[in-house]
Structure formats: C-alpha cells, structure tokens
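The other protein chains are all here in position, but one chain of the complex has been omitted.
Here is chain A:
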Amino acid sequence: MSTERPSSRWQIMQDGKTFYTRQQLYSIPGKLPNLNDYIVAGCCYGGPIALMRDHTKLVALSRAAPATSKAQIQIYSPAGEGLLLFSWDQGKIIRFGWTADERLAILNEEGTYRLYDLQGDYQQYSLGSEAGEMGVIDARIHENGLVALTGSLLLLEVKGWEGARPLTLANPGLTQPPNSWAVIAPDVNISRHVEVLLSVESTILSVDNLESIDQRLSQGPFTHISPSPNGKSLALLTFAGTLLVVSADFQRTLAEFKTGDVVGAEGSVNQVEWCGIDAIIVTWDNLVVVVGPFGDTLEYHYSGPTFAVTEPDGVRILGPDVCDLIQKVPASSASIFRPGSTSASAILYDAWESFSQRSPKADENIRSIRPELAAAVDECIQAAGQEWEPYWQRRLLNAAKFGRGFLDLHNPTDFVNMGQTLKVLNAVRFYEIGIPLTHLQYIYASPSHLIKRLTARNMHLLALRISTFLSMKPDAVLKHWASAKILRSRPSATGTGIEADVGGDDEVCKLIVDKFEQLGGADVSYAEIAKRAWEAGRGRLATKLLDHEPRAADQVPLLLSMKEDRLALLKAVDSGDTDLVYHVLLHLHKRLPLGSFFRLIEDGGSQLAPASKLLQVYAREQNREMLRDFFYSDDRRVESAVLSLDEAASISDPTSKVTAVRAAQKFFSEDKDCTFESKIMDESARLLAAQQQLEKDADGKVVFFGLSVNETIRTCLVNSMSKKADKVKSDFKVPDKRFWYVKLEALISTSDLESLDAFSKSKRSPIGYEPFVRQLVEAGHSKEALAYVVRCDPPKRADLYVECGEWRMAGKECKERGDKAKLEAIRQKCPNSLIAREFDQILGSMK
C-alpha cells in the first residue's frame, strides 16, 4: 500500500499547469507474450484484450507454444489472466474488435463475422453474398457496429450487432486501398450516422451513407487516423512523422507536432491514441509519449512493446511488465494535492490531517475556509473517487466527513454513494477479477453494465452480491446463472437411463425456480432460459421452464421451434396479440401440410376461433385459393358463397361473373337455412342474363350489365325502352310503388313531360301525386307541377301550391276549405307585402 502522496507520481507538462499521472494498475511480469508478434484489440472500460499471432512477423520457432498454422485467438484480462483461448477454423481473419457489451467481433475475408462472448459461445452473421464474392480486405469495428472495405473498394456498414443487413455507404471512388482509415462512431458523430475517414493520396475523404467529401488536405498521406473519444477532433500522423490535430469538420488545425523530434524514439510509430479528449499518446516500441494540447510532451519508458487502449478519461497501456493508466490528473485531485495548493479543499484535507494528529491547526484551518467549506467537502468526495489506493480513498472521505461536521446542512447522498461505489470498484479492480474501472468510467458505463460484464465472466456470486449491495434487481444475474446452470448440468454420464434424465430435468427446473423465487427474481423471463435449455437439447426441461413464463410473446417462438404447434397457437390467441397469432399461423402454414393445418385450426373450436378469423382476413387478401379450400373443408357454405360473391363483384367479364354468381347460388342452396339467399342469387343471375339481352337489344350502346334492378328499369326508361322496363318490372316482381317512383324520376330527368302525363293517367297512382309535384318543382317545372296539385289530397294542396310558388292559389285553396290556421301559417312565410296584404284580405273575409 502506497502511503506517499498521490502527487509524487504526477508529472507536469511544460506549461506548468497540467499534471499527468501514471497509475500502475497491475503488475504483470511475463504474463503476456511479446505484443510485437501479435495483432491486439483492446476493449475499453477496463475490458480484456484479444491477441492473435501476426503472421507477417517472424517468430522464433523455439517458443514453448507449438506453432500451429491455424489462427488462434487468446483473450487476457488487463491483469494478465488468460480468459479464453480458441482457434479459428474459418477463412482468414481480417480484423477483430470489441463490442460495447464486451463481445469479440471477428470478421473474416469471406464477409462472415462472429461475436464471441467471454465463455467462447458465439453468434455468426454474414455481410451478404456480395461481400462474400468480392472479399473483405479491411474493416473497422467500433462499439456498435462495423464498417468493412470490400475487395471492390466499397464500404459496407453494419449497424448494431443483431445481424442487421449491411448498408452500402456512398462510393468513395477509390482505385487502391487507402493508406489508412478510421470511422467516427454514430453515437459521437454530429449527424448520428457513421462517418468513414479515408486517407487517399494527400487528402482525406469523409464518407457517409449519402456522399463522399474530399476534405482537400495537402499534408497527407497519413499513416494513422484516430478520432477522439468524443468525435470532435482527429489526430492524423503523416508519413513524415508530423502529428496533426484537427477538428472533425477539418475546419481548424488545433495542434501540430513533429514526432521525429522526440528523443529516444526508435523505429516507426506503433499507435496514435487519445488520452482523454485533449491529449494524444504516440507509442513506439519502448516509449510512450503524451502530447498535450499545445504540443507539450511527457515521456514514459517501458521495457518492451506496449499496447494502448483509449478510455474515456485516459489511456490504458499494457506493457511487458505492467498495466498502467495514464490520465490527466482530475481537477479535484489536483486541487487538493497540487504542491502548494491553497484551495479550500486542500486546506480542508490539511485540517483533517492536523486533526488526526491532534494539532490545533485544524480548527484554524477550518475557520479560514468556512465560506467555501461545502464546496471543499464535495471536492474531497470527488477526489476520493479518483484515487486507486483504498488508503487514500479512506483518507479523503475522512477529510470530507470531518468537514461535514462543521456544516449545518449538507446532503449526504454524494458521500454515501461514493463510499458504495468505491467498495464496488475496489472489488472489481482486484486482480482476480481484473476490471480496472475508474470512477468516471463506472458512471459512464452504468452499474448494470458492470453486472453484465461480471456475469459474462461467470462471476455470478460477486455480481449478485454487488447488485444486492446497490439494491438493483437480481434478474439479470439470475438469468445468466440459470443459463449457465443448464449448460453445466448436462445429464451425467452415469444416468444413462431415461429415468435418470427425467430426474435431472425436474431437479434443475426446481432448482432454478426456487432460486428465482427465493431471491425475488420472479419476474425473470423464463423463456430465454427455456430457450437455452432447448438449444442444449433438453426439450423436457425447456417445456417445464416455459410453463413459468408469463409473456406469451416470449413463449410462442420457442413453442413453435419445439413443434408444440397447438400450444403455441393457443398461447398466441390467448395473448390477444394478433401479430403473434399471424406469426404462428404463417409459420404453421409453411410447415404443415394444408390438411393438417386446417384440421389444427378447426379442431380448436371456439378457443381458436380468433385465429381462424385472422386466417380468413389474411387469405381473403393474399391467398384466396387456400381460403376456398378452408371453407370447403369445413363445410361453410355461407362463407364460400360470400367469397364467391366477393369475387363476382370484382369481375368485369360477363360470363365469369354470371358463373361466380351461380356458384354462390349453389353454395346457398346447399344450406337449408339459406333458401332466401339462394332465391335472391337466382334472381341476380337472371338479372345479369336479362341485362346481357337488353344490351344486345340496345345494340350495345347502353350499358346495363351489373346495374341494380332499379337502375335497369331507369336506364330502360331513359333510353325509351319502356316496354322492356315493364318486362323487368314483371319479371322481378317489382312493387308498383317502387316502379312508379323510379319511372317518375326517370321521366322527369329526361324532361319527358308528355309521357309523364300519360303515365300519371295510366292508372291511379299508388304513390299519390305529391311526389309528382315535388319532383317537378325540384326539376324546375313549377308550372307543369300545378296540374298535379289538384289531384292531391285536399288538405295538402295549399302547401303544395306554396311550393310551386303560387301563393294566390294557396290562399284560395285555404279559403275554399275554410282552413284559417293554415292560412295564417302560410301568411307568416309570405315573400312580399303584396301577397301578405291579399292574405290579410282573405283572412278578413273569412271571419
């Protein structure tokens, strides 16, 4: 335990203000192979590193490990512990890198990529056939996706790690592979879409999915391009060894630095990485140089080749013997420990030291910073978070606690949280765990992320303890634990019999369920665990676990893959989620023979009725043939008939339309409850036939086909085929009333008033004569309408006269009938005073 002041490890930049510190995280002598012989990828947030032998470098065969031709990937924790080792049997690996959730993405030249978790399980995806044919020559992998450069020098982007379809970015028009390139991840780019930077000749092309822009630089070509962690600046290294720092939009050059001037730099630059957001480190084989924002430098020497991993707040250096964190000294620490600091927090710390040494200076100190005490306490708490050694963490927290005692009111939340957080951090920093998270990284990545990383390392107990300690739900841990449990508890070799197997399933299921209930993780999704069990070939266990799953949407897909068709359909229907029902239906339709598919649905009875209905909705639009079979197999006459009618409505060809209607009629006739419908359909078919005949009679000049009975009659009348109209009337037993209305309207619409007159006298109107008057008036034949008024019922005549605009006649009518009330009512509506006066006269005369 180091008790020397933290500032003793600090180094000062030339500007005299900024301090950098190199914190040794782990001492790892001899744990890692010589990094120079390997291709390395590091995972940020204190994650592991992956190594693969670099076949372009000569290796002494005398090494202990036998040289295999197969590619082998080794994964080490930052503390140098080997986490995983596996060999690669696919095509040549182009690149590998880490995802945000600490999985290793490995891409090969055939465009296939796999995502390995730390247990060696993987998912495999592909960049598609095009990439496969062209081959992939390079790629950049960032936390949430990758960009691949194909053999035809096109860029393919994959968003996320769910096997999304690759998108082709704008064509940069390359003729040869770029000198170097980099991507700015979507989450830090201003457009929220990925941007690719390609060093071509002396300039840089920036490419996104829309366009490729030449940034018109002249300093290139560049050997290294490195975007800063926040995506706002870029570090570029030219062949000549000049390090340029420019803003991401290439508008401003922020700094320029000649790496050739560094004393002791030998050979070529290995890496250009960012240290925080304002400093850059450049690494050579034995040397690491920190370049500050104003070209100031700090040098750190190592005994062998190193590898640097950029972190949000610094850079992690893996050397042959040590794993270091180089970072700018955080403001809070600097304020307290900077030599000669007189800030309030420094004085507070000093006061606490005096206090613990029982020196009266403590009181004096505290008095002097009284106004700033609260801020000083906060700063001490923060500074505690920056310290690696529990010794200093404790001292700083003690100082904060001491200061708090002098404050009347101070919210203790920060203090408590910091204490908790430091406990967690110290636990995971322990070399056996090997996750060297800084406080800031922990805040960035969130506690749940940390839990996930622990479970990924199968450290369930620690994860569970931590989540309990932080009062988080234990679900995630339990879920992972259960999956691991299932995988580990394969039916033992001794229990070969079925009974032993069954016992195992019950036992494991009970174990898992009990554990969940005991730890209050009853809300864990059992489906995922069941899926694991299914994948592990333990169907019975999967079914058992699935019974505990409340979410149908999660149950159903697994049930389907387990071929529990009926159960899957039932669960889907039960969930009320129609989309889920469709999912099952479509899946089953594809897999089962049609007959058994139908039988499954029909046998379901009322329970599966919604599914049956949905199938009909789908089939009506997309697969009528199937629907017809479905109705037929289920003896659904009415539905078959309606379907047939539905088709008839959309057919324009006369013959097939009649056929369709006839077919409908036949279906109806087969159902004894549908005699009426059958008759109607017969009528319909007859009408269609009659219409065809009518069209022939009219020499095809008039369209009859498809009209209703009323319209047929009307069309006949309008085209002066009144005999035919009468025939239609009698053939289809059209009631007089309706016929009269239709004819009345037809005659008025053609202004055939003579025929109308004849028609009205043909016999006593079954609809009265009011409609005659009204319709004539509406059509503007008020004069002609008058003739019909006298034929109406006497009481209505006055009003009808008014409608015809004949006020005087109305008045006369009222007078004749002695209807005074009516007269007065009409008087109210008089259009002008002349008529009003006449009415008054009549009124007077009626007294």
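Assorted remarks:
What we mean here is this: contacts are C-beta pairs under 8 Å (C-beta built on N, C-alpha and C of every residue); 3 or more make two chains touch, one makes a residue touch a chain; residues count from 1.
The rule is simple: contacts and distances are computed from a predicted model.
This complex has a chain not shown, and the name its UniProt record holds, of "Exoribonuclease phosphorolytic domain-containing protein", "DNA replication complex GINS protein PSF3", "Ribosome biogenesis protein BRX1" or "Sec1-like protein", is "Sec1-like protein".
Note on the undisplayed chain: of the listed residues A:Arg488, A:Lys737, A:Lys761 or A:Lys829, the one touching it is A:Lys737.
The missing chain, though absent from the display, is touched by one residue of A:Asn144, A:Thr242, A:Asn398 or A:Ser525; that residue is A:Ser525.
If you put the hidden chain back, the residue from A:Ala331, A:Leu407 or A:Ala609 that touches it is A:Ala609. In the complete complex, the hidden chain is touched by one of A:Phe406, A:Tyr582 or A:Phe705, namely A:Tyr582.
Set against the missing chain, the residues A:Arg5, A:Lys510 or A:Arg551 yield one that touches it, A:Arg551.
Touching the omitted chain from chain A are residues 165, 167, 191-193, 208-210, 448, 472-473, 475, 522-525, 550-551, 576-580, 582-583, 586, 609-610, 612-614, 616-618, 621-622, 638, 642, 645-646, 649, 661, 673, 676-677, 680-681, 683-684, 687, 707-711, 732, 734-735, 737-738, 740-742, 745, 767, 771, 774.
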